[in-house]
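For this depiction, one protein chain was excluded, whereas all remaining protein chains were kept in their positions.
A and B are the chain letters, set down in written order, and residue numbers restart from 1 in every chain.
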Amino acid sequence: METRYLPYILILPVTLFLCLFFLYPFVLVAQQAFWTDSGWSMQNFRDVTGHWKFPISLKNTLYLAAIVVPVQLVLALLMATMVRNMKKGRDLVLYVWTIPLGISDLAAGIIWLAIFEQSGFLNSMLSGLGVVDKPINLLTYQNPGIVFIAIALAEIWRATAIMLVILVAGIGLIPKEYYEAAEVFGASPWKRFTRITLPLLRPSLSTALVIRVILAFEVFAVVQAIGGTLFPVLMSETFNYQFELLNSGAAAAVALIILAISIAFTVLILRLLRVPKGATI
Amino acid sequence: MTTVATDTPMTDPRKAGRYVYAAGVFLLCAWVIVPLYFLLINTLSSPEAVNAFPKSFVPEFDLGSLTFFAGFAGMLTALKNSILVAVLTMILSIAVGAPAGYALSRFDFRGKEVFRMLILLTRAFPLPLLALPLAVMFIRTGLDDTIFGLALVHTTLAMPFAVLITFSLFSGIPLELEEAAWTLGCTRLTAFTKVVLPLILPGITASAIFAFVISWNEVFAAAVLTIENRTLTAFLLTNLDTSPLHLKFAGGFILVVPALIFIFAVRKYLFAMWGIANR
Partner (left out) sequence: MAEIEIRNVAKRFGDYQALHDINLTVADQEFMVLLGASGCGKTTLLRIIAGLETATEGEVWIGGKRVDHLAPKDRGIAMVFQNYAVFPHLTVFENIGFGLRMQKLPNDEVKQRVERTATLMHIEQLLKRYSGELSGGQRQRVAVARALAMEPDVILMDEPLSNLDALLRMEMRAELKGVLAESKTTAIYVTHDQVEAMSMADRISVMHQGKIVQAASPIEVYRNPSAVFVAGFIGNPPMNFLSATPAGDGKWQVAGNVIDGPHAKGPLQFAIRPEDMSPSESGLTATAKVVEPLGAHLLVTCEVDGKIFRAVLDSDLTVKTGDVLTLAPQADRVRWFNPETTLAVA
């Protein structure tokens, strides 16, 4: 009967869409990356990784992720536990905390540029407090540390919200009785957090981390807005190869490297936070 | 003295704890709001004030920067393009994604798990990267540098979310309601339009808005795929090193405003959506 085919008809548009705009371009990227004038080769990868900027942009990307993601995780967990017990104003606080969710990385970069640029608010504050007598240019070659901090702060500011939303939703799924039971058995708030919240939150934690880590490797516009060319990352290299150097083979190779790192970390996170069968809520 | 000392220790640490808690909540709110406030100051100040030093910490309510933004060549077109692409993305992703969400929630079919995995997989992919080969493909098909072409790519970005969110929304409507409609004279289609659709509409709107925001904020693919018909994000990005500060800030502000409104509009659904999508 028709109902047997109905589900397939319903998923057909999505499937076609994904084949056309996901699988097909993916094949094309791979093809571009491995194809040079002389045929199939790893030449593009050798070129890309051999370039002097590659180690720097790889290091920058990884450092940034290594600092930003753990800070966001802790912050998001803290915020999620804070709203859990909140009675008054929970909705308002959650709204404020999730605002950055709707803000693009470019806008976030511009917002933090307003703080860190030479005539920006940080300099204004410092001079107001008498720490500096004239505005200093913070975002320069001389201050790579400050550039890094500014970018990290913008990233933390912007993208903690996505983790927060996932974790708040996850915590909402944990029945209150577990906490009450633990309290009756004498568990302190900290023990309740480490023994109940964290283990039962594993599925949400892994979703949040996977999404966040992938986004961290894709970091681009924030960096572009604040650091410009001062702070090369993998994604900006891709962009440069494509537009400045018009070398789409190299751009594709960097893209595949980003992809490989993303997949490696996704697998790692899913492994580490795997929930044994039957131990779900 | 002694009575006070013996009475208070029971309540004091708790009270202190509550103050720390309230202060923490307040600080975290400030952490989100203060940078936004700075952007607001810059936007509502004259171009001269934006480039001056030291900065004032209150806006002077001068529309100079915004008028400059509006008058800047190509900026309003870019804004219009952004809105068009986002609206198209919103319509496409719901129109294409919702049927799949319905299929996932209502049917058991061979290949269902594979399909779900494919959807989840796309979510775990750095999708903007795929804009690179699409640029070539679009040139061949004449979709390059068009609103529609970019909307297609943004739809791919928004699709996994649209499918998973509508999946969870449909799962929240008991099948029994649809069955009741069938026994009362409805076909599958009329039962859907008369019973399921009215119940699900607010949720659909929320996920449509979510798709809008995804497209509105997307930078990389927009910059790669458009040249003449830049969206706002692409325009701002490609002019970052040449445009004056007040233009950047006004542009950033325009980017942020819809986000504020949209997050407010969908706040009720944000958590429910993720709660089910995680399972």
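Descriptive notes on the structure:
As a working rule, a contact is a pair of C-beta atoms (placed from the backbone, for glycine too) under 8 Å apart; a residue touches a chain by one contact, two chains touch by 3 or more.
All of these numbers come straight from a predicted model, not from anything done at the bench.
When you scan B:Y19, B:F57 or B:W182 for touch with the missing chain, the hit is B:W182. The chain omitted from view is touched by exactly one of B:L104, B:V195 or B:V256, namely B:V195. Against the chain not displayed here, chain B makes contact via residues 174, 176-177, 179-187, 190, 194-195, 198-199.
The definition used in the following text is that only the chains that are shown with their structure count from here on.
Per-chain Cα centroids separate chain A from chain B by 15 Å.
Interface of chain B with chain A (complex): residues 21, 24-25, 28-29, 31-33, 35-36, 38-39, 42, 50-55, 57, 95-97, 99-100, 102-104, 106-107, 109, 112, 115, 118-119, 122-134, 136-137, 152-153, 155-156, 159, 163, 188, 213, 216-220, 223-224, 233, 236-237, 240-241, 245, 248-249, 251-252, 255-256, 258-260, 262-264, 267, 270-275, 277-279. Only residues 3, 6-11, 13-15, 17-18, 21-22, 24-26, 28-29, 31-32, 75, 78-79, 82, 86, 91, 93-107, 110-115, 117-121, 123-124, 127-128, 135, 157, 165-166, 168-170, 172-173, 203-204, 207, 210-211, 214, 217-218, 220-221, 224-225, 228, 235, 238-239, 242-243, 248, 251-252, 255, 258-259, 262-263, 266 of chain A touch chain B when the two sit together in their complex.
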